[in-house]
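Dumping the structure here so I can ask a few things about it.
Every protein chain except one is present and positioned as in the full complex.
== chain A ==
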């Protein structure tokens, strides 16, 4: 193992401090009893209690969860189809259109995606009467559209690293293309589907810009409510909310890391 120069190590440590200092201070101040956010007034859970009584935040969280679950699921279905077609179908009609469009949402600024979808919804409503008004449905459609690009990329890279001989064997044994897909390919790419779903869920839960354009009155998502509160300054309730969200993510990431560590330890023995 090559030794790394001391200054590399020092700057790496500084980098990790930079990454965590604001998060740590956020968590510490969420337990602050004082309303003056930066004056320490003793340890207290009172902002958590107030958070749980804030109907506006709870309602928005429910809207966000509903949108995130629906759009992540839809995005996994559509993204997997797209990724599968592109890496396993060879040449087919419409390949160029699909491959051109599938990664484009990844480089599109959110403001453009949001504005263009809103204008489409308004135009569709004017012409066909659908969607009537804007609400969770329009947000789900918008989130599905940009999340399916991420899913397709993940699925494609998983399929590329997959040994095709398993699929060929199934075909030689007479499996129908659809049987092959559901019984062989799908179980093999399941890890990619799970990570695609989780990524889509997080992206949807986190999106402020696109949701602000395409959601209607009374259907504010959690980031929209947070943004409108935070714009006016730092509020202790949001600190409490942030701490809870970080806690959930930290548990998830730690569980994944623990799993990975176990696997790396087991690998040399096997």
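By our rule, contacts are C-beta pairs under 8 Å (C-beta built on N, C-alpha and C of every residue); 3 or more make two chains touch, one makes a residue touch a chain; residues count from 1.
Convention: contacts and distances are computed from a predicted model.
Set against the options "Sarcosine oxidase subunit gamma", "Putrescine ABC transporter permease", "Peptidase M16" or "Nitrite reductase large subunit", the UniProt name belonging to the omitted chain is "Putrescine ABC transporter permease".
Here one chain is not drawn; of A:42, A:94, A:129 or A:218, the residue touching it is A:94.
Touching the chain that is not shown, out of A:51, A:139 or A:226: A:226 (per the contact rule at the top).
Contacts to the hidden chain, counted on chain A, fall at residues 1-2, 4-5, 7-9, 11-12, 15-16, 18-23, 25-26, 29, 37-39, 78-79, 81-82, 85, 89-90, 92-95, 97-98, 101-102, 104-105, 107-112, 115-117, 119-120, 122-123, 126, 141-142, 144-145, 148, 152, 171-172, 174-180, 202, 205-206, 208-209, 212-213, 223, 226-227, 230-231, 233-234, 238-239, 241-242, 245-246, 249-250, 252-254, 256-257, 260-261, 264-265.
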